[in-house]
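Incomplete set of chains, arranged as in the complex.
We call the chains A, B, C and D, going by the order they appear; numbering starts again at 1 in every chain.
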Amino acid sequence: MTNSAVSRGDFAEAGADLELVGISKRFPGFTAIDDLDLTIPAGSFFALLGPSGCGKTTTLRLIAGLEEPTAGRILIGGKDVTRTKAFQRPVNTVFQSYALFPHMTILENVAFGLKRRGVKDATRLAHEALQLVELDHVSARRPSQLSGGQQQRVALARAVVNRPALLLLDEPLGALDLKLRRQMQIELKDIQSEVGLTFLHVTHDQEEAMTMADTVAVMNKGQIEQMGAPQELYELPRTAFVATFLGQSNLFTGQVVSSNADSITVDSAGARITVPKPRAERQSGLVTVGVRPEKVSLTSTKPAEAAGVNVVGPGRISDVSFSGVSTQYEVTIAGHGPISVFEQNTSISRMHHDGDEVWLTWSVEHSFGLADEGDVEHDAPRFVDDTPTTSIATRKRAQLKAELEEG
Amino acid sequence: AGGGSELQPAEDRSESDPTLNWANWPFYIDEDDNGNYPTLEAFQEQTGISVTYNITVDDNNSYYATVRDQLALGQDIGADTVCLTDWMVSRWIQLGYTQELNYDNIPNAANLSEDLRNPEFDPGRRFSIPWQGGFAGIAWNTEQVGELRSVDDLWAPELRGRVGVLSEMRDTMGLILMNNGVDISGDFSADDFNAALDIFREQVTGGQIRNVRGNAYTEDLVNEDTLAAIAWSGDITLLNFEAGYEKWKFVIPEAGGTLWADNFLIPIGSPRKTNAETLINYYYEPEVAAEVAAWVNYITPVEGAREAMEAIDPELAENELIFPSDETLANTRIFRGLTGQEENEYQAAFQSVLLGA
Amino acid sequence: MRGFGKYTIWVYSGMALVFLMIPIVYTIIFSFNDARRTNIIWRGFTLDNWLNVCAAQDVCRAFGNSILIAVVATFIATVLGTMIAIALVRYRFRFRNTTTLLIFLPLTTPEVVLGAGLAAQFLQAGVPKGLGTVIIAHALFCISFVIVTVRARVASLDPALEEAGRDLYGSPQQVFWRITFPLLLPGIIAAALLSFALSFDDFIITNFNRGAEVTFPSFVYTAAARGIPPEANVIASAVFLLAILFVLVSQFTAAARRRRLAKL
Amino acid sequence: MAFSAFTPTEQKADASIQKRSPVALLLLLPGVIFLVLFFVTPLLSLLLTSLQEPVPGGFFGEYRQALRWENYVFVLETYGTQTLRSFGYAALASLFALLIGFPLAYFIGITLRRFPLLQALCLVLVIAPFFISFLLRTLAWKQIFAIEGPVAGFFSMIGILGPGQSITGTAFSVVFGLTYNFIPFMTLPIYATLERLDLRLVEAGGDLYASPATTFRTVTLPLAAPGVISGTLLTFIPASGDYINASRDFLGSTETAMIGTVIEANFLVLQNYPAAAALSIVLMAVILVLVGIYVKRSGTEDLL
């Protein structure tokens, strides 16, 4: 434990910067991470979003030291840790699969890291961590005697108790139901801001990412597609992938037909859509522009054309679905795919009905123009060939076997 | 394996190690109701040598097989003395697997019966000395079977599947050969042997003979898997004793039975030769010999035992199995020594029947 | 399998178990036989055999030998086998397939071949036969069983657990002794028990390599000639009953522990 | 427990395969050396022995190294029947052991899941025979089958046994003994697979209109296949080399000699080492070929 980055017995006083420089990770026959640069400032809560198999877990494993990068460097708190071993890094992970030690009690599990570091009152601290996740009453049980949700909370306690400078969370709340999940989110956020630790959080739950994180990164095929403050990312997606992966978007593709100092106007199958120039990545030629469903209003009568407002229509409501807080309308307009509109249910009676003729309007400032052409929806297969991490092992094994047989 | 002249006897540590392991056949020593061996106990008391008596010999071949490798290396086989049959003793002596007896330690050897002093395989008894002798003959369960006189009677249809014979080739084949009129002590030919073997094979494959076994043939008699068998003389007396009545009867077939002796020998690797010799000497005391013989009903090689027997049980002194008359002896033969070649061939042929090959 | 089916399997399996038990019950019954010399025929009930087990001179020594051999052979096989099993699952190396074949072959080698081959080898090498050679022989055939058993366990061990250990500041040694090893332990114990049972019960290979030493099975084999002494039955019965008792006790304590834990 | 050995290893495991490492060597070396020393070398010397010839005019049991391939011809000619018989008996015994062992394993592994105590007890009863010596068990059967014994009495009463016929010493008693003695080897691996069988799959079968019998055939049985295969191998292989059951001192007679008996006799009694060695090698070769075919056919190469 000499030359270890982890000092014995004391806790991180604050989070540490994390810096990934030109990181690549190639598995035999598959590049999981491709030349990734990423800086997470100390004390921030960073969320990583992305479809299954895009490399989120791999990134975390590289940072934790459980996997060696093929290329690139990893710096924690300014110190190059690329070649140090997992147990020497001031990093803890809440594993996607919990990875609780089945042969130890819950208490022993939580105290494990503390004991390895020679912390004196490991047991007391472990009890405290368990109290935090409200599981101190089961501290004498074995992991197999807990429900999935409880196990996940133990995994959380086991990592958090070490107060690591950098905490990696791999879908730490996936097994909890909505209500419980919200409660744990609050708890996590509290711990993070209290000690000022750095959190790197992987999740499939977009709302979770957006409510908790300071910075959200959307990852796709081993690279970070876009990154920024949640609201910024949501309000101004730069690619069709981000626009449709993070929340929903209505996209329109067409030629730029006019342009002035402030804005460009696109003609998409007859619909004229204006986008403020600062919000448009491309300003001429064929472009894709979009608007979020909740920004769109429906009117039953043709609205007057007005500057600063995009109007599309008329179309017909082809589907209405109630989802609690809001109602989602699907509007079909010739020449366009179905367009979604959310209306918050501020009133009980619904204002529009299936089959109604409607016009769509939205403020020009809500439009955004993408950097790519937004044909993701049309060319790619409807279902991505998702490869969640569980299937990796299988593949790896088959590969290895093949290699061995050749060798 | 080979000549074995290079083998050196183990150093004798009898002085410092008053113990002795004796390997022997079942039903071959006096035994009381508690499973103790009275003569042996007396010996231990007398000499302070503590003896482990192992009943580990069921068949000459199978016993030899278990110790052969060690003998070849001159190692202790776990027995300081073992009683084996003449022909097997002959093999051991030729291979140099035995230690030469020191008759200074066996003054009682003087009691060895005259006609046993110079066997072909061990002139002058340098390496071996008899323990007991006996006959192979036929025995039957008197409750289920009528009187049997000859080997042919064993082949009677009503005994089909209920006949046992010995895995000891010289006894089983010997009886059949004699039944064919062959003198087994003479220069019989391979043809004679093969003719007898054919009969044997026929009886085996035809299902007349139920099984071919070593001394464990007694077990088959007891659980009545076999009703008649080629058997060794003394065993039957003991079976009857255990049964509590004369359940079985033993006779030497009309055409003749085999005569053999089992001999003490001291394996090359035994470090307790003197102790073994002390034991041999003890059993060559006529009184002791008589006591054993009275129990096992085998022929004692010890002169003077008959007189001693008179004192124990005069009736037994007349027992033909222990003290055979010349008349009885005349009806028995010793199987002649076989050359290496013959041994190979005959054993292989005999085994091939046992293996059904 | 409901209704009739359910009932059938209970009856069928019950019969199978009874069938398995027949010779065992027979052996137990005859351990109480007042046998004088041959324990073939029932002669009356006695406790003497149980009270003086070691009366038949060799039984106890043979039994002791068997236990000694089984313990040592099991130890050797378990240690070597576990090491190989871990290597096979966790590492890549050249000649992996050859090694796998090498491990599988002893399993396909009939006991006579194994016994005879080893015996010939010892003879040629001038190794005296005895407990040592028997132990080597037993360790040899147990090793393959251990490897297969432990390998399954290693393979089903979630690598994430070891990673978690490393993530939680455990050094490689600490991770092995505190996580890997305890998790493999049940598999190792199972393998050891199996080895012990196989070694304890082995006759064929033993017989080729035991020299003058007597093991419990070889004692039974030679003693078979004149009827096995009832003391052998006593020992066999005792081992059997002990095994059952062991299971019952451990089951009950496990159940008790579960109940205690449940209350927490 | 123990016999999880024979179920295929779970796949996620291999995710942990690491690169070449000196540790691997360290872990492997002692065991491999042990195996090479005490398994490979004997096997090689067995091979050499099988080619020896008698020393001309030499002593009983005296041989010298040669390349006498005729030894193989000799043993195959002389002991062809016994060799075939061995595989026949072993195959029959495996079949019967399967017929008894499978339901038993199913019972313990599935039916008794709800009764842990009973399950453990039954499992012990299956393993228990190991602790009563194999020989004692076999001798017990011999006594039970003795001509004047209860079974034989019953058999002759119902006319299965004619006069002069006995149970012991027949093919029946040998196959019976083999079957009995190998039931644990058959049952335990099957138990190990069934114990892990996910009953939800059986339920899914029922949900998809398969009757219990069909579900058994299409779901349970295929999933238990690895256990069945290990079980049959662990029964067939040792059974074909067994010589205790077939021995004249146990359940056999001169009519039932198996290849093991022959090897033993040649090795121990006749001291015909070349013949014994040649037979051993024939036996191994045949077994390897049979096992190879079996494992290939059943598609479970992974298993071993």
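Here, a contact is a pair of C-beta atoms (placed from the backbone, for glycine too) under 8 Å apart; a residue touches a chain by one contact, two chains touch by 3 or more.
Given the structure is predicted, the values throughout are model-derived calculations rather than measurements.
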Protein chain multiplicities, whole structure file: A x2, B x1, C x1, D x1
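Assume only the chains that are shown with their structure count from here on.
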Comparison of B-D and A-C by number of C-beta pairs in contact, larger one: B-D
Core chain by centroid distance, with centroids computed from Cα atoms only: C
Longest centre-to-centre distance from chain A, chain (CA-based): B
Where chain A and chain B are represented by their mean Cα positions, the distance between them in whole Å: 92
Centre-to-centre distance between chain C and chain B (centres being mean Cα positions), rounded to whole Å: 39
Chain C: positions in contact with at least two other chains: 40, 92, 94, 119, 158, 224-225
Residues of chain B engaged with two or more neighbouring chains: 66, 214, 216, 223
For the chain C and chain A complex, residues of the former touching the latter: 92, 94, 96-97, 158, 160-161, 163-172, 174-175, 178-179, 182-183, 261, 264
Complex contact set, residues of chain B against chain D: 1-3, 61-62, 65-66, 68, 91, 94-95, 158-162, 167, 204-205, 207, 209-214, 216, 223-225, 340-341, 343-344, 347-348, 351-357
Interfacial residue positions of chain A with respect to chain C in the complex: 1, 6, 64-66, 85-88, 91-93, 95, 97, 99-103, 112-113, 116-117, 137-138, 140-142, 145, 158, 162, 400, 404-405, 407
